[in-house]
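Only one protein chain is missing; all other protein chains are in place.
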């Protein structure tokens, strides 16, 4: 696997939900090799010391896109960038979804910013010959990511303002292949229903490259894995959800 | 004396010598009250922790200008700003030149970036009824600040590429009032020739407001003054030049 | 948001740290309404010139200083500043220094009872003087001796400012508590050095300086927390506070109040903003007062 460190120009920026934006970066080497579920590690200088991890949202010939909200200083600074500005981009990182070829049914379950890896996952699942259903949930209609990449999407909102009232996990039909991404709490619920699901989870990260052991994921069988190396995609049943922090405290919010 | 803390928009930027730029800031309260020789303290966030001091170069009704070169991280970041960006601006700070009204002759002696307070000094000296001669020196012609504000300027360059070959101090005629600004080494030479000259000198600064005692200026009579409060303008003979660091080490340069 | 620190009621938990606020007369911009108390620049009994420049150097998220306790001495303090302090609506404590325990005592005696002097902060942690300073802060017996010498000379509140340059701050904290301190201030600056690559020698003329600013905040929170666990008197947290959230970290970690230092250099309104931010935070979380803020302070 190759890794690239690029000084990538921002090429586009658009809003896709309340407070949620998609940023395009010119990063040909990464665009060509990234798989669904992998991420990039971005840095700004001046800016916070550590890089910030973001799933690759879409990839074209020369460009990748990421989707983000401002939850703290790093994301706010990224969102203040305009086309022409540059960010240091390291990737692709981590292990993505595994999609064995075959005519299976696949359901993609995403909550909130967990939408991030789904466009690539839908593309790759379809390429592998699967029939894809995408279920996307958020707290309220305004927070649902408006982009569906031509996929039919089953919507779910906590307040019932669009689609099914309730969680994306509850709204999802059964399928042979289940891919999930969203808050760790949602993934824990998903693991209850589909132990064999593949889920992309979130931890704090120091390096993103496997050297710091900061991104420890507690395993059911004991011990810890590295989210940035063996993950961020895990078989849901392999993770000890009770020992994984459910809430990552970014900036201070009530 | 009033002090203002403004979130000031950059309104202009132009080059005036090799690597030397003038930046305009919308800062009406400061523009209205600043005197020649006073400075402002600028900060960017994210950016270095401490503010950076800059003499006010010119002031109009609503705007002030500063002149700067990129010598380290802070100045480089300031120079990367474009009109529309903002900087936090604290000022006016320090004690400026004292110009008692009267029909005297005045000579303004500046070296390199020491040009900074001179346009305001020329304006105020003229307003006080003085006949002004301005002598400006640099290492070489390309580094001479091109703006003269309508004043007749006597040029001096170390390499003789424009005007007199040698220092601005050597090139200057005698006068009743002498105002100087430039590297501390130049000011020490000026002090030898004109003990009564008023010179604006440079020290590292922590606060710019008189509370940290970081900007100590060693006095001939013993003890230390604060460059940001009792200075940065001093009577040349009052400063113990042998104890004042001659070279402020900004970024690492050979 | 008023707090009681060792018997003295302060109108708010955000105080001005010694040496970063001068004598309280310098910055006209400052909003004083939010100031719980001010600690004056450190003084010795006699006037001191301080160290030669350069005295400060910037570092990543921090700064080194070696001012060397430049100050006017007790007599000038009494004549020039104390009368003004006496008219202010917040207390001013004097940061006191000495080269021996008896010199601390003498200085205390000189200032005790002077209108405007509301209490004492004993500095046994200044890294920038050749005599005294840090030495007293490293050794529990010396720290206690200084505290006793001051305690004997005054009934006013006595705070002791601790140094971070120790293996176990709890030992020093307990020693000065036993010696009669009313509160602890944690912490003073860490000793650091920065090299000038043009001159091939330290940037500061004093060679070393004290590191302050956000860089030290996680270390300061830990030390203030350790001190708070070790004693029953209140601990005032100090180190790298720039915003209300930073102050709240110290408060949750067991501090009764905080001091703001270097932040004032960058933002002359820092104290008011930290104060107002704490109030807004308490409000947003539904806490009716500072005392309802949850604390993380396990006792060993």
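Going in written order, the chains are labelled A, B and C, and every chain counts its residues from 1.
Following the convention adopted for this analysis, contacts are C-beta pairs under 8 Å (C-beta built on N, C-alpha and C of every residue); 3 or more make two chains touch, one makes a residue touch a chain.
In this text, all values refer to a predicted model and were calculated from it rather than measured experimentally.
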(message) With the missing chain put back, one of C:12, C:54 or C:202 would touch it. Which one?
(response) C:202
(request) Can you work out which residue in A:43, A:141 or A:170 touches the chain that's missing from view? (result) A:43
(request) Would you mind spotting which of C:3, C:216 or C:235 touches the chain that isn't drawn? (result) C:216
(request) Kindly note down the residues of chain A that lie in touch with the hidden chain. (result) 1-5, 43, 48-51, 90, 203-218, 222-224, 229, 243-245, 247-249, 252-253
(request) Kindly note down the residues of chain C that lie in touch with the hidden chain. (result) 57, 59-62, 64, 138, 165-167, 190-195, 197, 200-202, 208-209, 211, 213-219, 221-222, 225, 240, 245, 248-249, 252-253, 281, 293-296
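By our rule, only the chains that are shown with their structure count from here on.
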(request) Tell me which chain's centre, taken as the mean of its C-alpha atoms, is farthest from chain B. (result) A
(request) Indicate the whole-number Å distance between the mean C-alpha point of chain B and the mean C-alpha point of chain C. (result) 35
(request) Let me have the rounded angstrom distance from the C-alpha centre of chain A over to the C-alpha centre of chain B, please. (result) 52
(message) Quick check: how many Å separate the C-alpha centres of chain A and chain C?
(response) 46
(message) If I count partner chains per residue in chain A, which residues reach a count of at least 2?
(response) none
(request) Please list all residues of chain C that touch 2 or more other chains. (result) none
